[in-house]
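One protein chain omitted, others in place.
After this line comes subunit A, so read on.
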Amino acid sequence: MQRLIVLLLLAFTLPAQAALNVLATVPEWAALVKEIGGDKVNVVAATNGLQDPHRIEAKPSLIARGRNAQLLVATGAELEVGWLPLVQRESGNPAIQSGQPGYFEAARYVTLREVPAVLDRSHGDVHAGGNPHIQTDPRLYLKIGEALAERLALLDPAQAQAYQAGYRSFAERWKAAIARWEAKAAPLKGVPVLVQHDAFPYLNAWLGLKQVGVLEQKPGMEPSSGYLAEVLARQQHNPGRMVLRPAYQYDAPSRWIADKAGIPAVILPFTVGGTAEAKDLFSLFDDTVNRLLAALR
């Protein structure tokens, strides 16, 4: 019993002295926090690169992690609407509730694309705020990173200098990397592509890929065979050169189209850990560009 009390006391007091506890909903923000915070933060991602962020459950382990988090970093724009509100509420942790400094939404710092003009579920699982898959455009990480560094400094003023320095170092390396990726990806400009889930508007905008079709007739609904046949028929007039899908998605629809249309199916890591090569933010985009270029050959 005494040992238990000591353990409980330790558990209460430890987080205040040690590194800042950060819970990120998806691996890309966990990686970004790590880039900026280094050893000043203790960051965990709630999901891994092979999980569909729309369809996560508020598992007991996530609620337990929410309990001790001092900062919760989410994408926002309703991406995590199916589970995060429960984790926040059940955690009994006022610091990470919406509206508190301990809750950070990346989507607030970028201009969202595809904001629907009509909100009606006959259009599928649409996100009212716009397309939430912002992590596929590396340019957006600069603004998000800057805001994140400010937030970290606000929550952990003692280390404010370190966070600012961490961000500056990251921004410098990141800008150089963007220039490198853009030069390398130049041949991708204007290349027509099909996508399985409408998950790549930000990637398309960055690299100039031209999206000519989506395999999901409505967002969030698995493609039916009838609709796939329609997409295939459209290949005649308006052919896509490849079909893209995030690593976590069911592979059958894109494989079917790829087979029938004779085009490569490209699995993009989508986030850190989505493929074996995407180990951190830099290798995530190295791998994304490499895979797209490989499909072009």
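In the analysis below, contacts are C-beta pairs under 8 Å (C-beta built on N, C-alpha and C of every residue); 3 or more make two chains touch, one makes a residue touch a chain; residues count from 1.
Rule of thumb we're sticking to: contacts and distances are computed from a predicted model.
The complex includes a chain that is not drawn, and of the options "ABC transmembrane type-1 domain-containing protein", "Nitrile hydratase subunit beta", "TonB-dependent receptor" or "ABC transporter permease" the UniProt name matching it is "TonB-dependent receptor".
By the touch criterion stated above, the residues of subunit A touching the omitted chain are 8, 11-12, 15, 47-48, 50-52, 54-61, 63-65, 67-68, 81-86, 89-95, 97-100, 109, 111, 115, 121, 124-125, 139, 142-143, 146, 168, 171, 175, 205, 212, 218, 220-222, 234, 237-238, 248-250.
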